[in-house]
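Supplied in structure tokens, the structure appears directly below.
The complex appears here minus one protein chain, its other protein chains still in place.
What follows is chain A.
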Amino acid sequence: MPRLPPSLLQRARSISPDLATLLPACRDLESARNELRWIREHVFASSGQSQVVSSHGSSKIQVAAAAAAAVVERERSNHAREVIASLCRRRARGEPLQYLLGSQPFGPLEIQCRRGVLIPRPETETWAYALASEVAARLKASSSASAAAGHHGQRVGKSRRLRIVDFCTGTGCIPLLLYALLHKRFQLQVWGFDVEERAVRLARENLRYNVARGLMPPPSSSSPNEHDSTPENGGDVIRFEKADIFADDWLRSLLQQGGGESSSAVDVLVSNPPYISAKSFNRDTGRSVRNFEPRLALVPHLRNAQAACAPEDVFYKRLCEVAEVLQPMIMLFEVGDLEQATRVAQMAVVATGERLKDLEIWRDCPDVVEEEHMGDSSSAITETYVEGRKVSIRGSGHGRSVFVHLR
């Protein structure tokens, strides 16, 4: 990392010592200012700043009470100042702001964040929005057959039943946001799986937290024992379970729960799996990512390595196998860059064969048209060929995800 110019540090210090503390972690004054503001807002909101009691009368008791309140207030603000300074020091050592403040906004949701579970990224939020609108557009009428197979007669409003599965769910941010965006149109059954016990617990907590704050409507069932929630009782379901995607046991139970009434066990399969290579982890990741976020969620574990593909691609290989069993209509996998996107696209083309209807590579912002003059010539590429098939590359930014629509 380049050294910060001393003049910049001096300027920050003249404004506030906390700002100077933050500067090495934030790199520029503007972001340091923003982070300091967010830290302050967080501390003041959680210390429950009270109003100083004003003394209307002149009775001694009231005056004494007001004086006592003023003392309490002063102590509280001294305390708050210390808390702010200590949070700034921890931030300066690289600790992610989201772990310090305990949350990250994600769409309309407030996702709780804790050590050991990957922090949701803005790129993920962006593709989740784009995916929700693709799902709404593409699965509207086309597959009403599979819905009608289970129960006859149209329901009012939410006519179609939709099953969504997310692997490597982490905080649960993807299933929760998709639920919030799609619950009005579909009757939803949403599963999130993660191999890490702490992630499953946090995801369940995020469901409760966001429902309790009215940030998303409550599903009718979220406990694992109530899997008999049928279309007839109108139930939306969200469930988070521990599962190792490379094992088979959970797959069988998923098939039993979801299958039976239609050809495919799920409609939408998504995943933001670990996708960074060991080399890239050491070279390209940010300091706070490398030192504070779980490596398990970033770099695929070697025990799952196989000869057929690069070590950083093993999850996609496995996801394609899982897809053959679950037969989703739509899949989306987050990836690290355009090269990985192309490799994943190739795997998907090979694995799905005749069932493939449409395949796209999405950049960071799939709905923003890239401009020519952005300097980065690679971002001007708008299509590529995979297994002799033309694949469009949509939007602007880095190659970020692979979108697959199946028959």
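By our rule, a contact is a pair of C-beta atoms (placed from the backbone, for glycine too) under 8 Å apart; a residue touches a chain by one contact, two chains touch by 3 or more; residues count from 1.
Just so we're on the same page, contacts and distances are computed from a predicted model.
Protein name for the hidden chain, per its UniProt entry and selected from "Small ribosomal subunit protein mS29", "Scarecrow-like protein 32", "Trafficking protein particle complex subunit" or "Release factor": "Release factor".
Residue-wise, the contact with the chain that is not shown comes from A:104, picked out of A:104, A:187, A:271 or A:327. Only one of the listed residues, A:23, A:43, A:84 or A:118, touches the absent chain: A:118. When you scan A:179, A:193, A:275 or A:403 for touch with the missing chain, the hit is A:275.
Contact residues of chain A toward the unshown chain are 15-16, 26, 30-31, 33-35, 38, 96-98, 104-108, 118-119, 121-126, 272, 274-276, 280, 284-286, 288-289, 293, 297-298, 334-337, 364-365, 368, 397-398, 400.
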